[in-house]
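Only a single protein chain was left out; the remaining protein chains are all shown in position.
Should a chain be cited, it is by its letter among A, B and C, assigned in written order, with residues numbered from 1 in that chain.
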């Protein structure tokens, strides 16, 4: 660009440009999540450069295959961030795709950042990770399916969680869940690890434990289950759906990996990393495990969840993520405090259940359905108001009706403030 | 807007605006593929309006759930066309999602257009269809998994196709492929339907036949296989990966559905409808089948493949699609003609194999690998140059080496022209 | 959309959609700046709908003129927010353009909002306003040129401001500035109104006074000048470049309009309303004046500055704008406080000059050029460090060198904090 503008001006411009390109270079070199979040234009530039490496952009190429990433209009391409060839090979989702060098680099970086995220945000002993363009449920299916390669059998031992996705995933891959019922311990519903141990037999393909669910169900004691898994030499998969956001939950996972057998841990991208719905991260102590999971995926896949995760994690950066976690913790505390006040005022009480994200209050004098309905009409989304026998408590008949509220990552302080206000309104109105 | 500009000017502007909004209204009313393709700005407007119906856009909502479609930056949302809640419910992928009325309407329309596409472009007896945000392989997995609900068993009878994805899908869902070997019939490799019939037993969950593959393998005789499926009362799934583009292939499918049992037909969106990779359409004579397939999907899914298909099919419209098919047919003819000339000149011949998309020429005086390599270096993508025992012929030892070239939908006449030129260059150089 | 998703879900979606469309409807009805700022997607939607009314979008039109808004590529259109026909008619910039009903409505609304802004943000007696797609300087040129229609002459009486733009504008339209020199009043440089009165003669076309400049020059006493203008029956134009941001400056303008003759007031869009550079708002007590200014513009114009202003003022809304003004006031106070501390420490003093945006400190022991250079190297943009005879003080030889710093609208508290830090660094280093 020399000679186009005065040299000192050009130098200043170059400094400004470099200050924005540097993070891209550093990313290519260090391959870890940046400390500071990127601007949207930096992320766009990265995506542009990478998508410009895919062979469908080659102006000199001659394309006579049946799948050449031709698209119906520029908008269609734009909707895929120009990664029209998707990611992966028919044989293996995480393998580089020769027609898509750019998307392959993109996906490789995504997996490096996903892996960095899991290690850095609490589980350094989960050394490897990769992203699947599938929700947590489907990803659990692929993971357990990979387990089956080495250990034939019929069953997946699964401490009861009242959530359909994991069950569907188990059935989808041709296995049966062996559900271990919960027990009451004070307010909490827990599944004692010894029940898990008892359920294991020769036909057990794997154990599927869970860290994040809403009260009164407490997180599984994954450390004890890991020990049992090791003892019985049974694969152990942890459903850590929205656990990465919580330092406490990640600590439990880390301990489990240290103490016993954990083959893989599956977590959602949208619930932990503020992406749109569609991806999950599978982490494991061994790369081999991930290779096997990767081989379960039949066909090339949409690049969208990988692209969205990349954009989200770069927009966040380490500092912002930790800041969001700090806020999450404060919000959780604030949620409990204010809920407590309301509870006292309306003759209810907070359920004593360990849960670093969600909080529950009893509902004794009102119909839970009506409370839920009233909140919905007040445009509060997220709370669950359940009766003793409703699906959700993970227990045959829970002693009381209750309502749960979340202080998940990304929730604003004022969301909780308003939610509590609306809850109070509701309690006043509903009988 | 009255009074802002002179009335006659406003009227003119309104007419122009209406001429662009009318197609949107008609789509909402008729719910079929428009005759004329839409402009990108019309498609964008539709996506904007729909995404503005999702609850994460509600400025008055209070969000205290663990999954509220919060995103890390505006760009992250943009990468999902603002459908941050994805599609589907944990229980069923095609069910409307209460948090995402807009995405749900979008996906419903997508499924209506997908269904219209299958009926209109050749198989009116496949009355129902829906899109899965998964590649063809994974979608075949879900489809066969749904078959298993009613018919327990271990095996999938599968006339041999040298493609890994379907096999992986079968294994992934916990079944085993029972592969029926191909036989030679002149140049063609075919699998006689009677071999399929012989392979069926009590443990057969389903038959998986195939319509599109490259020569020397010919399409399966899906009509005969459909009759056998009906006779034996066995579910029959057709892998129609890139068959929608071909009027002939669609005719074969239509006949199969009329003549016997076809439970579901699976086709790729990218190979048939010029979308980026990532989606498949499952079509079936009965809605019930699709409901069952839909229930196999564990979790909510990325909206990207649905959004991209919607954009592509609206950008195309019926007229353009039929025009593209006309061109495909002409290109296929032209490909064979020019390849024939080259073949004659270089002592080769065209293999006599029925295939409405792909054409193959023998390679007798040269090493196929070298031919393939030379073409790759000349930036020709798509051709396959294989030796007699290479994976791909679907036959133990094919009598000759050969090279295949495609005239798939969207290929330009000049692509074929140039590919043939480069092939000639190659044949001159390579010994 | 009925029947596509369950009715209650559709209703919810419709409520969410309406909550976003309502502001558009209200804008069309009320035609004033909204209280709350809009989201970028709302603004985009408005621009999309309007640009879809321009005749170049008409799919049925037949275009055989020499100017039909044909563009080289979709991107070129996008760069104009699809307002390819620009705004205005050859005869009059603010007249509706028959080929562009959408852009004409857009521009009409822009002018209504510009007018609302001037009235609402401090000068309700400036009843009319419109936007020119030109910088303040050029806009002053057009304005004075319109004055000339009724009052022939050669000169523009102009209290000295050391800024080239207005002078160029005066010369450009074929007139000569009659510059009234400044005088010292304590630290302040002022131009006594009586000097203005003395300078008026028969050949005076107009008086051009100024409200915003940097110290030591103080704002002109526009009230007194307005009285003089009325008395002498001379047109009076006020250059209010970045005065809208300041409640105090706007009060002075209001008083001037009430007290005497003010024909037009010109202000920049970028300096007051956070738009990119390129537009100015001309406000006047009489619509007739604006019509005459509008008729000075020869040709149709780029729509960009109007579009950008529309987006900016909608993104802001009244509440945010007032909040930004509050912050500006606090920042101005904070700037003076901290600058005072530094001044005391380094043997300097704050110049006593009335200026609600900018603050100046003497430089007695250092070379101003070096101070300015050092700050530039520390990447501080905006300060002016000038010696006694430098162009900028509006006075032949100002008693001291000095440096100015701004607390303009949009400046962050931390910008000022850092600027002061860097100034301290500079003072330490520079001798």
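By our rule, contacts are C-beta pairs under 8 Å (C-beta built on N, C-alpha and C of every residue); 3 or more make two chains touch, one makes a residue touch a chain.
Worth saying up front: this structure is predicted, and the values here are computed from it rather than measured.
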> Which of these, C:163, C:178 or C:325, touches the one chain of the complex that we don't see?
Replying inline: C:163
>> One chain is left out of this view; which of C:27, C:226 or C:357 touches it in the full complex?
In response: C:357
> For subunit A, which residues lie in contact with the unshown chain of the complex?
Replying inline: 1, 4-6, 9-10, 12-17, 19-21, 28, 40-41, 44-45, 48-49, 52-55, 57-61, 74, 82, 96, 98, 101-102, 104-105, 108-109
>> List every residue of subunit C that touches the chain not included in the displayed model.
In response: 40, 43-44, 55, 58, 60-77, 79-81, 83-86, 90-91, 99, 133-138, 140-142, 145, 148, 163-166, 168-169, 172-175, 212, 214, 242, 268, 270-271, 273-279, 295-305, 307-308, 311-313, 315-316, 357-358, 378-383, 405-408, 410-411, 415-416, 418-419, 422
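We take it that only the chains that are shown with their structure count from here on.
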>> With a Cα-based fit, what is the angle in degrees between subunit A and its identical partner subunit B, given to the nearest 5?
In response: 180
>> Using mean CA coordinates as chain centres, what's the gap between subunit B and subunit C in Å?
In response: 56
> Between subunit A and subunit B, what is the separation of their C-alpha centroids in Å?
Replying inline: 30
> How many Å are there between the centre of subunit A and the centre of subunit C, using C-alpha atoms for each centre?
Replying inline: 48
> Can you list the subunit A residues in contact with two or more other chains?
Replying inline: 74
